[in-house]
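Note sheet for the following structure.
What you see is part of a larger complex, with each chain still in position.
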Amino acid sequence: MTQILFSNPVFVTYVIAASIMILKAISMSWLTVVRMMKVNGGFRAPEDIRKTMLNPNPSAEQVKPNEYVERVRRIHQNDLENIPFFLFAGLLFVFTGPSLLVAQILMYGYVISRFIHFYVYLNEFTHDTRATFWTIGSLILIFMAGRTLVFATMGI
Amino acid sequence: MTQILFSNPVFVTYVIAASIMILKAISMSWLTVVRMMKVNGGFRAPEDIRKTMLNPNPSAEQVKPNEYVERVRRIHQNDLENIPFFLFAGLLFVFTGPSLLVAQILMYGYVISRFIHFYVYLNEFTHDTRATFWTIGSLILIFMAGRTLVFATMGI
């Protein structure tokens, strides 16, 4: 029997966590757009300082790095380094047949750790605080991938 | 019954769209290689200006950013920010049992939006045009992930 069915509450847990994480990651693109519009800059391509409807008064300043925008880009990059691997590790972990409680703690725990990491990064908390919440998520990821590897190689 | 079977035309639609998007993303690496060879530069690692069979006349210029190469790197980065999430959102969306027509419009629509985005970015169209096609793809992504989240949480 496949575990990848909506009748399996562990899979439902995964799908909820995964959908939220996908929407979170995509939101970083939109937050970058919002901030670029706010500061009217932080663009990256040379053609972005061409005069257009949305950019009626272009200037060379607009393609210089803008910290207000770059902060979201760093958060986004951190998501790219983590979330796709969570999405896979979580999916494969479902196949190992964990208990619902364990799956919920790990998967919802991961989601919460990433939202706190986001809040802490956006609001310029210290490196130590940010690293702490990143570490929680990363350890969850490592546990799920490691558990799956043990299950696949040894069947236990 | 699982929906993840080749007898389900919605899944077949997903696999076709996903395979094309994977090949598209990987092609960006190869296009970067082609452009690096054309300009004999745009390299990134310090050791890339060591004398080798493929680089018989190295110079320090070769590790300076080259806009012809950087353009493809930006397109590639945009793919990394979007395509892995499409691959997941699409897969999970299949489980919500959409009609074939809806799945085809969303998934093939996404593929088309990304190819136009690529064409527009590569050929230095304005920021407005590029943003339009990125937005189409991003909204499809958000719809699929949001629909999946509703389905997983409320069962409808």
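The first chain written gets the first letter, and so on, giving A and B; residue counts start at 1 in each chain.
Going forward, contacts are C-beta pairs under 8 Å (C-beta built on N, C-alpha and C of every residue); 3 or more make two chains touch, one makes a residue touch a chain.
What you see is a predicted model; the values in this text were computed from it and never measured.
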item	value
Homomeric complex, total chain copies (2 given)	3
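Definition applied: only the chains that are shown with their structure count from here on.
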item	value
Gap in Å, rounded to a whole number, between the CA centres of subunit B and subunit A	17
In the complex with subunit A, residue positions of subunit B that touch it	2, 4, 67, 71, 74, 80-82, 84-85, 88-89, 92, 95, 121, 124-128, 130-131, 138, 141-142, 145-146, 148-149, 151-153, 155
Contact set on subunit A toward subunit B in their complex	2, 4-6, 12, 15-16, 18-20, 22-23, 25-26, 28-30, 33, 43-48, 50, 52-55, 76, 80, 84, 87
